[in-house]
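One structure below.
All protein chains but one are shown at their positions in the complex.
Here is subunit A:
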Amino acid sequence: MGILEVKNVSKRFGGLQALGDVNLSVAENTVHAIIGPNGAGKSTLLNCLVGKLIPDTGSVMFDGQSVLGRKPHEINQMGISRVFQTPEIFGDLSVLENVMIPCFAHRDGAFALNAWSAVRRQTGVREQAEAILEDMNMTSARDIHAAALSRGDKRRLEMAMCLVQEPRLLLLDEPTAGMARADTNNTIDLLREIKEKRDITMCIIEHDMHVVFSLAERITVLAQGTPLVEDVPEAIKGHPKVQEAYLGQPAEEAA
């Protein structure tokens, strides 16, 4: 049994079958990559995991508990954090505040009427937030508005917001898209380091094959809403079906 068990999940948007009968099992403390061409249904699958969408059929179990029917904040409190494909951050708040919010959510739960003491007195949370910014190399940006960050920095900020919660399952939707090469490599190093430091399961959607093959322990290939194959990276590289559906596409797509 994996920590995440997706069984027979399907999702239809009007006439479009975005997901058709998806089965996926992610083993605890592994990095599992989901690859596939644009429109394959990868983001839709993640949406079904975090409560943004409710699948038409099937079940999603996290650590033996059903995820379906729970609200997004409840799913997060179970230990699932997600980095979105287009960065979702608090643009009007400072970078430090962006990271403090998940710290508070982690510490106080879904709601706490903490309306009297000042934020600057919350030394524990503050240190935690500053530490993760340090890890992400973003300390110099801590006081600027998050909206003013570059696209790549917004992504790294969102990743910091997820990591600081110490999730059990981290879902990353194309985390390096829009990043400079150096930042991509930093991200790979960072995720590896996190992986070594503590128990964490990662489910990563990625177009950049360099990232996928540097990190993933297992890969699922999704095409037109159904998984084509699932195997270890070495096997995926040479798989004829995959070549045809995905890697065989124009070179820059696979690069």
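Rule of thumb we're sticking to: a contact is a pair of C-beta atoms (placed from the backbone, for glycine too) under 8 Å apart; a residue touches a chain by one contact, two chains touch by 3 or more; residues count from 1.
Quick note on the criterion: contacts and distances are computed from a predicted model.
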{"item": "Chain excluded from display, named as in UniProt, from \"Amino acid/amide ABC transporter membrane protein 2 (HAAT family)\", \"Anaerobic selenocysteine-containing dehydrogenase\", \"ATP-dependent DNA helicase RecQ\" or \"Phosphate transport system permease protein PstA\"", "value": "\"Amino acid/amide ABC transporter membrane protein 2 (HAAT family)\""}
{"item": "Which of A:73, A:198 or A:241 contacts the chain that the document leaves out", "value": "A:73"}
{"item": "Residue in contact with the excluded chain [from A:1, A:112 or A:180]", "value": "A:112"}
{"item": "Omitted-chain contact residue, chosen from A:25, A:85 or A:122", "value": "A:122"}
{"item": "Touch residues of subunit A, complete complex, unshown partner", "value": "50, 52, 71-73, 76-77, 81-82, 84, 88-93, 97, 100-102, 104-106, 108-123, 125, 161, 165"}
